[in-house]
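Got a structure for you, written out below as structure tokens; questions coming shortly.
Just one protein chain is left out here, and the rest sit where they should.
Moving on, here comes subunit A:
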Amino acid sequence: MCTHCGCSSDKAVLTEFASDHHSHHHLPAESQTLHLQQALLAENENLAEQNRHGLHQQGMTCINLMGTPGAGKTALLEATLQMLANDLPPIAILEGDQQTLNDANRVKAAGGHVVQINTGTGCHLDAELIKTGLEKLAPEPGSLIFIENVGNLVCPALFDLGESHRIAMMAVTDGNDKPNKYPHLFSSCELIIINKADLMGYVDFDLNTVQQAIAQLNPQAEVLLLSTKTQLGFDQWREWLTTATNTGYLNSNHFLGTHQESPTLPHD
């Protein structure tokens, strides 16, 4: 077990069979039932834990950026590279998308070190894709790594990648109901970014309603109103990133904000 963060690569290994582990050999051949406790996502969780441990050992911070399609995830990475690179550790980026190299090309043009992961028909990134992606990316020790997840609001929240921090991003143009419609995403992150604040006056967006919904889903989450266009909120964004790069890794692979699930297995 890692003494820094308490993470353990043997944490999510195959769960033992339940107590009648031996009995199935002795039961009569007909009508027998095997009882198990096999977590179906164990393999992903195991790989995620390995990723987390490897990143942590090299002093890297890894942020899983999830959100609505078009929220401005790529724009945020571009602006961060352009405006904040001097205040932050070296930035490296894994771009997840079903198809195209567009986003990777955009962040590259903004000065980013990037590898594109195309999931094809897959609708989410998983720990194995990140493991391969990181090998290709080969970020220098101490880097700040952003993973731009596939623009999908349901399943990315289910797959731990081995990140240290999770951000959910939406835009004021997405409407007030997004947190309630996609509770898993918004309850599994530490920071919720509401982008395109510059358009606030042009659309029916009620910040209070959204903040209230978030307070019920994830009372501990920070909410940051931002505009990648006018750089509104970028001082707070810089501060948040600085804190994130200076704080350790969460040692749990269950991100549910305050509604955090306590691990069912002891960590070591």
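One rule holds in what follows: contacts are C-beta pairs under 8 Å (C-beta built on N, C-alpha and C of every residue); 3 or more make two chains touch, one makes a residue touch a chain; residues count from 1.
In this text, contacts and distances are computed from a predicted model.
Set against the options "NlpE-like protein", "ABC transporter ATP-binding protein", "Hydrogenase maturation factor HypA" or "Dibenzothiophene desulfurase", the UniProt name belonging to the omitted chain is "Hydrogenase maturation factor HypA".
Within the full complex, the residue among A:L36, A:A138 or A:V203 touching the omitted chain is A:L36. Touch with the chain that is not drawn comes from one residue among A:A109, A:A138 or A:L158, which is A:L158. One chain is missing from the display, and on subunit A it is touched by residues 29-43, 123-124, 126, 154-155, 157-159, 180, 183-184, 187, 213, 215-217, 219, 254, 256, 258-262, 264.
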